[in-house]
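Here is the structure we will look at.
Missing here is one protein chain; the remaining ones are kept as they sit in the complex.
Note that the chains take the letters A, B, C and D in the order they are written out, and that residue 1 is the start of every chain.
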Amino acid sequence: MLKFVSRRLLSSLIILIVISATVFIIFNYLPFDPARLACGKHCTPEIVSGNRHRLGLDVSWWMQWWEYLKGIFVGRTYGQGAAMFTCPAPAFGYSFNQHACVSTILASALPVTVSLAIGAFIMWMFLGVGLGVISARFRNTWIDRASNIFVLVGTSLPTFISGLLILLFIVLKFNLISPLDLGQWHSPLTAPWEWFTSFFWPWLSLALIYAATYTRFTRSNVIETSSEDFIRTARAKGVSERKVLWKHTLRPALAPILTIAGLDFAGLLGGAIITEQIFQLPGLGRLTLQAALQDYDLPIIVSTTILAATFVVVANLIVDLAYAFLDPRIRVK
Amino acid sequence: MSAHNYLEVKKLNVSFPTEDGLVAATSDLTFSLARGETLAIVGESGSGKSVSSLAIMGLHNRARTNISGEVILNLPTGSLELLSSSEDTVRDLRGKEMAMIFQDPMSSLHPYFSVGAQIAEAWLLHNKGNKSDGLKRAIEMLELVGIPLPVERVHDFPHQFSGGMRQRVMIAMALVNNPSLLIADEPTTALDVTVQAQILKLLRDMQKEFNMAIILITHDLGVVAEFADRVNVMYAGKNVEEAPVRDLYYKPAHPYTLGLLRSIPRVDQIDTHRLQTIPGQPPSLINLPMGCAFAPRCPYKELVPNNLCTTKNPELSNFADNHLTRCHLTHDQIESVR
Amino acid sequence: AQSASAAPVKGGTLYVITHQDQLDHADPQRIYTGRDIAFMESYVFRTLVMYKPVAGTAGTGLVPDLATDIGKASDGGKTWKFTLKAGTKYSDGSAIVCEDVKYAISRTFATDVITGGPSYAMQYLDIPTDAKGNSAYAGPYTKVGQADFDKAVSCSADNRTITFKLGVAKPDFNYAMSYPISSPVPAAKDTGDKMDLAPLSEGPYKVASYKIKGEMDLVRNPNWSAKTDSVRTNYPDKVILKFGVSEDVRDQIFLKDTQKNAINFDALQLQNNISFFNSPASKTRGLNVNDPYTVYSAMNVSKGHLDCLEVRKAIYFAWPYDALIKLNGGAKLYGTPGDNAIKPNIGIDYAKTTSHINDKNFKSAGNPAYSKTLLAAAKSKCPTTYAKATSADQGITIDTSDTAAAKKSAAIVTPAMEAAGIVIKYNYIPTGSYYSTIQDNTKQGDMSGAGWGPDWANASTVIPPLFIKDGGFDLSQNWDDPAYPAFKALSDKANATLDRKAQAKLWQQAAEYAMAQYWLGPVSFTKQQLSWGSGVGGVDFWAPQGTFLFPALYVKK
Amino acid sequence: MNQPVLELKNLKKHFISSNGVFSRNKTTVKAVDGIDMTVNSGETVGLVGESGCGKTTVGRTVLKLYEPTSGSIIFDGEEITNFSPRQMKPVRSKLQMIFQDPYSSLNPRHTIGSIIASSYEIHGIHPEGGVKKAVQNLLDRVGLNPEHINRFPHEFSGGQRQRIGIARALALRPKLIIADEPVSALDVSIQAQVVNLLDDLQKEMGLSYLFIAHDLSVVQHISDRVIVMYLGKIMEEAKTSQLFLNPRHPYTKALLSAVPIPDPEIERNRERIVLSGDLPSPANPPSGCVFSTRCWKATEKCHQIAPPLVEISIGSKVACHFPEGN
Partner (left out) sequence: MSVTEIEPGVKVRTPAQIAWTRLKKNKVAMVSGFIALFFILAAFLAPFITNLLNLTPTAQYSSGIADTGIPIGSFGGLSLRHPLGLEPGVGRDLMSLLLYGSRISFTVAIITSVASIGLGMIVGIAGGYFGGRVDAVIGRFSDLVLSFPSTFMIIALSLPLTQRVEAAHIARDNGARVVVLVVFFVIFGWPAFARLVRSQTLSIRERDFIMAAKAQGASGRRIIFKEILPNLWPTAIVFLSLSLPGFLAAEAVFSFLGVGVQAPSSTWGLVLSDAVSYWQQDPAYLLIPSGMLIIVVLSLNLFGDGLRDALDPKSDRA
C-alpha cells in the first residue's frame, strides 16, 4: 500500500515536472514578449532588453525553468539597490504586473477557487445524484422525463449564458447580493454567512452544468445496480425498499461516479474561468485568464498551470485510494 | 389435497409485457407443500422455475409483471394469500417465514459488505438487538454451515470466500431466522460436484433441524433423485407432471419427462450407445401456440387423434395416486410408450 | 455641466467603480493613463504644478501645487526652476524637500524597474546619451551616471528649490511637471516595484489598502492641509476605488442608480450607454462631451505595406463611416468624422485641413466608385501595392484590439471595402497586448486602429509622437516615405519655435502635410460619456485630464 | 496400437500475475504443473477435474494460445512447443478447438457464414465448390439449417451456437479437436444432441478428441480413456470402464461418488464420500500430494512427498501413495 502510494507520487511528480517544462517551452516560443508589454508608451529596444533581464527572460527556457524550480526550494531575489526584494521559499516567481510574489497571489486566489469548487461540488453532487436516484426510482414516469429535460436544458445553454442569466435575472434583479459586494471574498472562518451568500449563486450556476452528467450517470448506474443479484438477495431478506436503495444500491452505484467526480472537482480547482469571470470571483481561473490573455505574466501562468495539474494528479491518486476504500474487492488485506 | 399443506400455489400465472409481446413465463402453476417436505421443481433453462419462485416470494416488480392466481401460506396464525397482501405484509414474511437462496453465490452476495454484516442485517430485520448481537448470531450461523474459523471470517468480504463457502454464507443468511419455507433456486449449479455434495448434505441437515419446507429448483435430475420427496416438472411455463420422486423416475407419465430421463448419460451405467434425444428446441414463451407446448417435439403426438395435441391445451390430470400429468395421451398409451 | 449652485458638503463615501482589475500603475513615476493620473493626483499625489481644477477650457491652464509658482524658465527655456511651498508634508508627517522631488525624477531613469511611465525627464534633461539615444544615467538603483543626473537636476542649499537643466529649449516643460513624475519620493521610502501597490501620499487622502481585483481604499490624510493646497478638496470621508466589477454589473448599477454615491470610472457598454443617454430618468446623471482623443487608423506606409498614396486614399474614400457610427451609438454619442490628427478642442494648433472629410469626393456612407478610380490609377503607378490590396490571398490587414465591437466593425468594413474591390483582413490582437504588438514595427499590419490625445495643450505632444521616427507612437512608419524629410524639417522647426502663435501656425502646416499624405486613414473626433449615481454632487468634466473633475466631487447628504 | 496425434511431456504452464491494485507482489499460479499425456488418433480422451484445476489451460497451451512454461508438445509427430505464430499457422488447420461458452465464443457482430468461412480465409483455402457451399455443407453436417448462413449468433439458441462452434472447428478437417467443456452450458435435452453429434462426427471423419469436462457422466459416455486432474496435476489415468468401475485414486473415487445419479433408489442407498474443504488455491498449492488436504486417507507421507504418476496396471496410471481398489 505504502509502496503503491509512493510509486504513484513519484510518477505524479514526473508528470508535474514534464508539465512545467512544457509550459516554459511553449511560452518561450510565443510571439508575445512580456518584456515589450511591460515597456509602456516610450519604448526603446534597450528598455525592452532591460525589462527582459528584469523578468528573467534573457536566458534560455531551461535556465528559466531551472531558476523557477530552484526558487520553489530556496526562494528568489529580484532587483538591486533600493529596489531589491526577495520572494521567500516556496517561491513561484514574482509577478511584475501585480507587484507581488506569485506565492502570495496564489494564496489569495486559492481560497476563492477552493470555496467555489467545494460548494459547487457538493451542490452538483446533491442535485445530480439526487435527481439521478429519483429518475431511476421513478424511471419512465413523467418525473424521470421532467428531471431529464430540466437538466438537459440547464446544461445545453453555454456556461456564459446560464451564468449571466442567473446573475442578471435573479441575483441583481432581486437584489440578492449588493452589486458592490459581488465577488468580495469573505473568509468562511470569520464571516461564514457572507461567505455562503456570496458563493451561493456561482455554486448554483456551476452545479447546473455538471449536474446533468451526474444525473445521467447516477440514473443508469442505479438502474444497472438494482438489477444485480445481490439487490434481489437484500429484498429476499425483507429489507425495505428505502434501505435497498440507500444502503444496498447507492454505494456500488456511486463508486464509479466517484472517479469522474474526483477529476471534475480537481479540474474546477484549477479555476472555473467563466463562472469566476461572470461573478467577479478573484480566483485562479480569472487570474490565469488575465495572465494568459492580457499580461503574458509567465510566472503566474506557469504556476497556475502546475497547480491545476497538481490538483488533477492528486485527485487521481485520491480517487484511486477512495475507490479501494469503498470497494472492498479492490482493497487488499 | 392434504389439509396439512403449508404452502398452496394455485393457478399461478406470471407474465411480462415486453416489446416483442407478452412473455408467459409461468402459466397455471399449481402445487402444494407441507413442512418438512422437499419439493423439487425441474425443467430446462427458461421453463419458468425462477420466475415462479420469485412470484411466491413477492420479489417481482409489480409494476412490470402481471401476476395472477393464489399463493397461500398456512401460518399458525391463520392462512394468508400473498399475492393480494400488501407489500409490507409480504416483506415482513420475507427473510423470516420464507427465505430464498439463489443460483449464483458469486453475484448474490453484496460485494461491499462483510458477510457478517449481511447475515446480521437479515437477523436484525426481524429481531430486536444491536449490531453486536447480530454479529454474534452471524458467527453462530457461519459455524452451523461449517465455515472454519467463523469468528475471524465473519469480517471478511464475499470475494475472499470460495464459491462453495459463499453458497454456505447464502444458506446461513437464509436460515438465520429459522424460516418455515426455504426456496433454493439452483443452489449448486455453479458449484463442482464435490462441493455440491457438501452443500446438499448441509441443506438436508438443516431441513431436519428446522423442519423446513423446501422448494428445490434445479435442472439436475441427479440432484432431484437424491434430495426430493416430490417433483414438479416444468416445461414452457407449465408444470407438466407432478409426482413423488420414485414414481417420476420409474413411472414417468409425460413424454417430456420420459425424454429427459432418457437423454441423460449415467455414470453408473457403462453404455456406449447413442444417447436418446428430444429433437427440436424449447419453444419461445411469447404468444405460445394453441395446444400442448411440447407437441412440436413430442414423438407420440400422432397417437392422439384429431391433432388434439396441437389444438387443445391439455389439463393437469390425475395419472395415478398423487401423480399428476398434463398430457392428452391416455393412461394406457403412456404405459405402453414408456 | 451640472450647476455649481449646490454647495459641496463634507462626509460620506465616494465609490469609484471600474471594470478593470487594478490601476495600470499607482507608482507616481509609472502612472501614465490620463484617467488614473487625474484620480491619483486629485486624491493622493501632489505635483510641482497642476491643472486648474475647473471645468471648461480654463481647466487647461496650470496652477502651482507643491511649487510656489508654475515654474520659472530661463536660458531661453533651457533652465527651469521650481521652489517648494513651505509646510507641505507626507501622510506620515515628514516634510517634503527638494531632494525628494529630485529623487522622484531620478527614478524615471531606472527603466528596468520603473516601467511604463512617461519619459519626459529622459527626453528633455541635459544628460548625455549614447549612440542609440539611451541616457547615460541608469537610475538611482544602479547609480550609473549619477553625476550626469546631479548636474542636470539640482537642489538649492535650503533644499527648497529644484533646478532642471534641459538639453533643448522647452517652453512648455512645466506641463510635464504636472505629471506625477514630479510627485516626491524620499529615497529612504522607495520600495522599487512594490511602490506600485503602496504609493506614498501627500494629498488629502492616503491609501489605506489596495488590493488588485478588490479595491483601493482612500482615507483622509491628517497631515494634509488645505492651506498649502489650492487644488484639492477632501469632501468625502472615504474614497473607494472598486475594481473588477463586471461590465454588466457596473452598467446595471448606473442604469438603475442602485449605488447612489458612485461614479463610473469607465464608459458604459455601448448598448447600455445608448439606453442610459436616451432615458430621461438616467441621462441627468450623465455627461456627453468631446474627449481629448482623436481616433484614427494609422496607415503603415513602410515598404511592402501601404506605400502608395492612391491605395491609401482608395481605402479612405471607401470607408463606411455612417454604418460604423451607427454601430457605435450614433453621432450623438460616438462622434463625427474628423480631418486632422489634432483635435479642434486643443485650441490654437488646430486648423481645418484640405484632405479627408474636406475632400469633395468624401461621402460619409463611403464612395466606392471614387475608390475604384483611385485604384485604377494605383494599378499602373504602384502595381505591387495594388495587387496586395485587391488580391484575395494578400489583402489589407487591419490590426484591431480583440473586442466584440471591433468584430462588428469588421462585419461592416469588410463588405464595404469589397464594394470598392479592396480585400480586408482583420488581425485581432488581445486587448492587453494590443499597443505593444502594433508598436513592434515587424508585427504591425497595414492599418492599425489607435487613438491619441495630447499630453498637454500643445501639438508638440501630437505631431512629433505620431509622425516622427522614434517620436513614441509613429504607427505610420513613415520615415522611408519620400515625403518624410520635408515633413520632419517642418516639425523640428515648430518644436523649436518659442513664439506660441508662430508655433501654432507651423503645427497647422505640419498637420495639413501629414494628412494630405494620408498617413492617417479614417479619423474620428470622438465623444465621451460620464455617468454617476444620483448621490454624487459637483460633477463636471476636467478637459485636460479627459475625465471627472475629481476635486469638485462630493457625496450628497 | 494407434499412432499418437498428441503427446505432452511434462507440460507446465505457470501464470505470473500481480494481485490487487496495491500489491506489487507477484504470484505464480501453477495452472498446469507437469503433465504427460497422449491422445491417439481416432481416440477420445476425457479430461476431468474440478473447476480451476487447469483443464482449460491444458487445452489452450496445447494450441499454443498460451506459451507453455516448460515441457514439450508433440503434435502429429512434430514438436511444436517452440513454434512461432507463423509456424503454428499450418498446424492450426489440423488442430482445432471447441469452446466452453457458446455465447462468448462467437463474435456477435459476424454472421455465422463469415464465422465459419473465416477458417478458409485465414488459411487461404479454396474449398471445392466455393466457400459458401462448403459452409452450408458444414452447417448441414452439424444439423443446422444451411439457409441460416446469414444470421447472427444471437439469433440462435445455446445448442445451435455450440453447433456453429463445432462447424467452425471442423471446417479445415482437423485431426484433433480439443473440446473444452462443449456441453456444460447446455440444457439436458440439448446436451444429448450435441454429444451424439460429436460421436457421429468422430466415426465419420476419424477425428480425435481431447474432451474436457467436469460432468463425469458425459465424459464417461463419450471417452475411450479418462484423465483426472487435480490442481494442475494428473491424479489418475485409465480406460473409461476401468476408471468408473474401479477408481484407484481417492480423489477419483470421491468425485464419482459425488456425481448424483438420476435414480432415487440407487442414489439414496449408495455410499457417498463427502470431501471436506475446498480446492486449495493453485497459487499456493499444498506440499506433497496436492490432494492430501482433502484426502481422508492422507498420512504424513502424503503431506510431504508428492507421489509420481505410475502405471499400476495396463493402461492405468495413478499418482497416489495408497491407491484404492486392486
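One rule holds in what follows: a contact is a pair of C-beta atoms (placed from the backbone, for glycine too) under 8 Å apart; a residue touches a chain by one contact, two chains touch by 3 or more.
In this text the structure is predicted, and so the values were computed from the model without any measurement.
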Contact with the hidden chain (one of D:140, D:265 or D:311): D:140
Candidates A:85, A:160 or A:323 - the one touching the absent chain: A:160
Among D:8, D:80, D:97 or D:306, the residue in touch with the chain that has been omitted: D:97
Touch criterion as defined above, residue of C:327, C:348, C:483 or C:496 at the omitted chain: C:327
Residues of chain C (touch criterion as defined above) contacting the omitted chain: 269-272, 274-275, 278, 323, 326-327, 329-330, 393, 402, 404, 407-408, 410-412, 414-415, 418, 425-426, 428-430
Touch residues of chain A, complete complex, unshown partner: 11, 15-16, 18-19, 22, 26-27, 29-32, 139, 149, 152-153, 155-161, 164, 168, 223-224, 227, 263, 267, 270-271, 273-274, 288-289, 292-293, 301, 304-305, 308-309, 312-313, 316
Where the missing chain touches chain D, by residue: 60, 63, 65, 85, 88-89, 92-93, 96-97, 99-101, 104-110, 118-119, 122-123, 132-133, 136-137, 140, 146-147, 149-152, 154, 165, 168
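To be clear about the criterion, only the chains that are shown with their structure count from here on.
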Between B-D and A-B, the pair joined by more C-beta contacts: B-D
Residues of chain D touching at least two other chains: none
Residues on chain D engaged by chain B in the complex (per definition of touch): 50-51, 157-160, 187-193, 195-196, 199, 214, 216-218, 220-221, 240-241, 244-245, 254-268, 272, 274-276, 278-279
Parts of chain C lying in touch with chain A, wherever the complex brings them together: 15, 17, 21-22, 30, 32, 110-113, 115-119, 122-123, 132-134, 140-143, 187, 190-194, 196-197, 212-214, 242, 244-246, 248-250, 252-253, 258-259, 262, 430-433, 435-437, 439-440, 443, 470, 472-473
Residue numbers on chain A that touch chain C, as the complex places them: 31-33, 36-47, 50-51, 53-54, 78-85, 96, 98-100, 164, 167-168, 172, 175, 178-180, 182-185, 277-280, 282, 286, 290, 293-296
